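Left out: one protein chain. Kept in place: all the others.
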Amino acid sequence: MTSNLNLRHAIYWALFAGLLFAMPYLVSKGDLRTMIFALYVGIFAMSWDFLSGRTGYISFGHPFLIGIGAYATAILSYRFDVPVMFSIPLAVIITMVASTMFILPALRIKGSYFALVTLAFMELMYQLVQVIRPDLTGGTRGISGVETITRGAVNGFYLAAFLAFCVALFLWLLTRTRLGAAQSAIGMDEEALKGSGINATKLKLFTFVVSAAVAGLGGAFYVHYLGSIAPRAIFDINFVFTIIVAALLGGAGTITGPLFGAFFLTFLLEYLRPWLPGAERYLIYGGVALVLYMYQPKGMYAIAAKLRAGVMK
Amino acid sequence: MTILALDGLVKRFGGLTATNQFSADVTEGESLGLIGPNGAGKTTIFSLIMGEHRLNEGAIRLKGEAIQDLPTHARIQRGVARTYQVPRPFAEMTVAENIRVGLTPDSIMAMIFGSSNAAEELALAEAVGFEAADLDRLPNELSMGDLRKLELARTLATGAKVVLLDEVFAGLTVGEIAQISELINEKRRSGMTFVIVSHDLRSLEPLIDRAVAMTAGSVIAEGAYADVIADKQVRDSYLGA
Amino acid sequence: MISPLKTLTGAAAIALAASAVTADIKVGFIGSMSSDTGLSTLRGAEIAIEELNAAGGVLGGQKIELVTADTREDVTEGVKAYEYLAESEEVDFIISGSIDDVSLGWLPRMIEYQIPTLDTWTSYIGIIDMVVENPDDMKPYFMNIASDEALATLYINFGADVLKAQMGFESVVILAEDTAFGQAITGLVTEALAPVAGIEVKDTIIYDINTVDFAPLFSKAQESGADFIYQVSSVNSQVISSQYVKLQVPMAMTGVNVSALGLEYWEDTGGAGGGISTLSPIPSVGFELDPASQAFVDTYQAKYTSRPVMPHFNGFNAYQGLKQAFAAAEEAGGFKDVNGWNAAMSKQDLKLMKDDKLWLRYGFWDRDTVEPVTNRTYPQNALFDLEAPYDFAQPSMVVIQWKEDGNVGVVYPPEYATTDFTLPSWVPAK
Partner (left out) sequence: MLQIIIQGLLLSGLYALIAVGFTLIFSVGRVLNLAYGAYLMLGGYAFFYVSQTLGMPKLLGVVAAVAVGVIAGLMKHRFIVKPLKGDMVPVEIATLILAVVLQSAVVLMFGDSSKILHSIIPGVVQVGTVSVPYSNVFAMIVSWTVLIALYLFIRKTHLGRAMQAVSMDQKGAAISGVNPDHVNMMVWGISGGLGALGGVFFASYTQLYPAMWVAPLIIAVAVVIVGGIGSIIGTLIVAHIIGFMEVMTTSLIAPELRGVFTMALIIIVLVVSPKGLFGREEIH
């Protein structure tokens, strides 16, 4: 595991941690708030990337996993007064179990069909949350007044930054191992991977469950940051859009790329606000995303790599 | 001693019977040539052995153990692996990384906590004729001969004792054919078992101990290469094709 | 149609102009900036601010600047918008044209920042319940529209006085959307219709808000054998009403239809909305205005030419509410002292008269007063009166009806009525 790691990587990660730690001293509280959102979107994008960016199994229903985690902890803590320190781990476990139950039958589905079935799961979830036990889920209005675990921008930022840092480091370390190579191999040629003696189904299942755990963890902390949850805010194709585009603009399959993609997208949207408070903002935002994506589908990671290669020469 | 026993294999695709009561035994350490015209069903036999197609009838035994109900990866772990007619490298991985996937154990824990063995990768690469400098090359920089070598290396990396080679000479230059043949012979001497499919009978002959000829999914002749090739039915099948 | 480019340059110009003025007091608007309801609140606030600034400013001559944050009616965007107003713009006061779940989304932020906030659109009783349960946390919050429970309660009287007494309807089938709002209203109405209004509930049909084709639902309603349909629809309400008209369902339909609350309803439905009646918060379309409210509408119409041509009720609420918020701030020495502001705001009381009769009253219930009809308290919620002759405050709502010729008028209560309740031409009289 350690053979792929070197001092250079350790320095990068330490710098990253240091930057996050220093951030509240460097920027305004408003920017810090924006960063909290960017960090959560980043966690979701990394979760998406761990599954879809490497294996090529595109999830169009990632909010489905995030929503299970978020709803689980919201219901446990709000309706049943379970302390947050228990409800969040429980929510992660519930997300993992639920994702396993849902994914087992879907494992044989490939390509666009997989994307569609995840989209269908999300839509199904959206409808079920409103219909089944609205006394628990709060129906269409959702639940407001969920316990928030931090007060103030600085604390919220440190919590989100800590989470995002841990998730990024954890997933990055995983992908540096032979597991990461095998995952990439799924995306390149699943048959050939089986032909190398590896149980691709088990690997996919593991990847999916890890991705679900991260999504559930992110979703659980996210709802305790927001303080409220509503089906429209979670099981929404625009949310899918944000997650996927963040991952792709950052650079699919790179784990840290999606985190930066999330920052880019969130700040693009926030910095347009004073100039374009209305609907124009989303037009520009979507347009920029589309042009960037068309120009470089591999994302900013690839652009940065190109630039670096250019400088090196 | 028989290492791989194929017993009455039947495979139907819809109305088409691709494999019809195919039986053959492969002895440990031998090299068996599987010959027959286009569409005879040779590749299907490989796919059946590897579990890429499901068998309709019959049994496949590896070292006496019935493996026909096992998934592909489990069969490989028991010691049989194949190469493809069109090589299938992992396109965005280097030569070393491709070999590494073959060496990777099928255990999530081992994948995460074990470490890759660069020396072993180099040894395998060199065993098929690569040099240390080739390890960082990507598949799109490789010739067809190199791709076949890479696939062979990845297949050997799985630790297979029985190796199925599909159209191993297709698309190769004369020099590359010689190189690959040399490699196979070397492995034969070390006790590895081969089943080889090739259209290029002339290149195949020196690599095999014995031949099985098939047409329309069934065995029509087997024995020493010269005898099989002299068989009237075999000659007719090739002419007919 | 406005060209996007023009809007863009226009918006940029406004943004530049706005940032050039150095402001002393900042008011934040939170709400959808492209919906009629959101715009109503925004424009009501704009007019109030202009008038306050023109009159020499507030809190010792300071000028008010308005900053806006679009929610797109999206919950998460609403939270971000609130944070933007609070942290980046550091506003002193927030006026909201948010829908229910968006308000519920940013409420935890309001509790955290304790910025005085006035909601002009959402009428969700659940929020008033939060005020009852957590009075300290909810100090900065005021809602100056009667909450939905009060709306539904008065509606029962309409059932007794008009539907039963006048039209002779004995039974009803409830057709309600599958939302929390739908459930709340349905529950209240179902419980009260039979005992209070003497109308039997034959069946309750809950439908999915994304329903494409309402024909099977109307068939089901007809099969119930009820005399009329009671509709509860706040989301996609145009769809059910226009299909009712297009299918010419031979039953009367009344109830809650949120889409019919604006003057653009007729244009947006292409006329497929005749005969629809709905309860409406006030002031509403078809409502006779007192001179003060009329003056506001005149200013509004002189200033804005794009839709909504007539502000929705929340535009009035924003206009009066913002002025009251500043009056309270004058008294409390600004917005920083939330307790002081809350006390001063609670005491705000504006009575608008028409023909020497109390017509509209902008004030709030206090913590302890129990409303006699519903027998509960409504702290920090707009004052309303559930019993004729409405000499305490205006009724919590009126019933309006769109006629088939495109006219709209108030049909209930009689004190405020401008026209009679009638059946659509294709519905046979009972």
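Note that the chains are named A, B and C in the order they appear, and that numbering of residues resets to 1 at the start of each chain.
Note that in this section contacts are C-beta pairs under 8 Å (C-beta built on N, C-alpha and C of every residue); 3 or more make two chains touch, one makes a residue touch a chain.
Here the structure is a predicted model, which means the values were calculated and not measured.
Within the entire complex, contacts from the absent chain reach the displayed chains A, C. Within the full complex, the residue among C:Ala215, C:Ala295 or C:Met353 touching the omitted chain is C:Ala215. Only one residue in the set A:Phe121, A:Trp172 or A:Tyr222 touches the chain that does not appear here, and it is A:Phe121. Note that of A:Phe165, A:Phe267 or A:Tyr282, the residue touching the chain absent from this view is A:Tyr282. Although one chain is not drawn, its touching partners on chain A can still be listed: residues 56, 58, 60, 105-106, 108-113, 115-117, 119-121, 123-124, 127-128, 131, 237-238, 240-241, 244-245, 248, 278-280, 282-283, 285-287, 289-290, 293-294, 297. Where chain C meets the chain that is not shown, the touching residues are 1-2, 4, 7, 32, 34-36, 38, 72-73, 178, 205-208, 210-213, 215-220, 222, 236, 238-239, 242-243, 246-250, 259, 262, 264, 268-273, 307.
In the analysis below, only the chains that are shown with their structure count from here on.
With centres taken as mean CA coordinates, the chain nearest to the overall protein centre is A. The largest tally of C-beta contacts between two chains is found for A-C.
Computed from the mean C-alpha positions, the centre of chain B lies at a distance of 75 Å from the centre of chain C. For the pair chain A and chain B, the distance between mean C-alpha positions equals 42 Å. If you average the CA atoms of chain A and of chain C, the two centres end up 37 Å from each other. Touching two or more other chains at once is no residue of chain C. Residues of chain A found to touch two or more other chains are absent. Of all residues in chain B, only 50, 52, 71-74, 76-77, 81-82, 84, 88-93, 97, 100-102, 104, 106, 108, 111-116, 118, 154-155, 157-159 touch chain A in the complex they form. Put simply, chain A touches chain C in their complex at residues 28-34, 37, 127, 130-131, 134, 138-142, 144-146, 148, 151-153, 226-228, 230, 232-233, 236, 238-239, 270, 273-283.
Remark: chain A residues 1-3, 174, 177-179, 181-182, 184-185, 188-189, 191-203, 206 touch chain B in the complex.
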